[in-house]
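With one protein chain held back, the other chains of the complex are shown just where they sit.
Moving on to subunit A:
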């Protein structure tokens, strides 16, 4: 049975996405059905699975490496949380998108996104894990670009995709190293061998990209150009949460040294993005920075060696942050903006939304008994147990910052005067918020048992409770009275703009890459030119050869001619010789005639005459030859 539920929870949203794309009517119904089916599937799977039970399903795959989906308690719980949050957001989005453009684009991408997340959660091998991970990247690209006629939506979507895609190469490299180490495609569960620090660092790179940790946090800010339900879905339980989820999966095989790096990255992000949230002038930008900061807390807990605390915070954050985003979306619908200045005082007009916003904000701050208290307390205790002062200071400072920035937001929403907005379909939006706020209020009590059931523990202690509460209360007060001039102006600006150094990615990465591309394009043109030169050289050569050939032909012709000439010449020669011989013969005759007289019988006389006539003959021959030449 559980196999069936498993397939339903993954395939239902895929089916919805396909249906939505093919029929293109922008209706939300198939997608609401898809997410509901996914929720039911994960719920039944969760109920069907006992603590120790774990079912592996293998199918298809690469040669010798089948794909694996794993249905165990942890995965079922994660899938359940994802689909609950998704259902709330989908219901809310039906109201939110009612008056907006781009529904035909928005809904299939939402379902695709949900499907990708469920694949990621249930994946038991690296191939499927990467598939879920990257498909989520595609879906986020589409979702952030929902209103792609606006330039900042286009740029935001490209930035989100490219930054995470770059960091994803870490996931590829880490996965390759792990597969080679274990000689299996499946994500290893039993601890037999730790992966190398290099492999862990590769994974960390991927986590930093997906979870928007330093220095990749800026894509999250650009992603705010998408519709608010998208922000709520991406930045609560899914996209950014995927990074932390990777760490949960590989925690058993992480080497000690890597934990320290993870913790340090988490701490730096907590502090710096916490400050960004404080200096922010926009409600959604504040929430985006806060997301990075809260994910930093999870990294901190994992670095301190307590994945249980991180896991608890993952669950808690999913509910709290989506509530906050959905609240922000209501304000945005009412006032066409999320800038603090434009929505100042709107809390008085949208009271229900504002109360839920305050509750979720207090939960994020860590006020008991709301859900955030339990997890934040666990993380602070984890940092205390680790004994690393940097972790402790960052954790406490982070808690203080968290309280400050939510307090600033609540003050903006409360103080000032705003007109009464008109929002269509507000009830649908509030329904979504109510589903989540119940979990924020009551979920804290179930958090620990559930986390324990998976096999994790949440550390608890008096000191952490005191530290956490003091930091929270102090932070709330500070935030309420905070004025922008408390911090130096240059720092405020620097922090608000996500610590953009030297022109940021545009100057440091994009432009040099394009320049290199152009340079190579020149090389390519050069090669083509060169090849053409070779071609023309060949052509010239053949022309030369042709000419030479013609010359040879002429030469042969000439030789032939000269042969004919020669032969005619020799004919003349023959003739002349003939004539000369005739002449000689006749002269001999004549000389014979005269010679009679000379017949004297004297041998010496005759000899002399013969020699003379011979000499004359030779002379005549030579003369005739000279004449011929």
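As a working rule, a residue touches a chain if its C-beta (ideal position, glycine included) is under 8 Å from a C-beta of that chain, and two chains touch if they have at least 3 such contacts; residues count from 1.
Keep this in mind: contacts and distances are computed from a predicted model.
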Not counting the visible chains, the remaining one has a UniProt entry; which protein name from "DJ-1/PfpI domain-containing protein", "NADH dehydrogenase subunit M", "NAD(P)-dependent iron-only hydrogenase catalytic subunit" or "ABC transporter ATP-binding protein" does it give? "NADH dehydrogenase subunit M"
Among the options A:33, A:138 or A:358, the absent chain makes contact with A:138
Per the whole complex, from A:29, A:466, A:514 or A:555 the residue touching the absent chain is A:514
Touching the unshown chain, subunit A contributes residues 21, 24, 60-64, 104, 127, 130-131, 133-135, 137-138, 141, 145, 148-149, 154-155, 157-158, 161-162, 165-166, 169, 172-173, 176-177, 179-180, 513-514, 516-518, 520-521, 523-524, 527-528, 531-532, 535
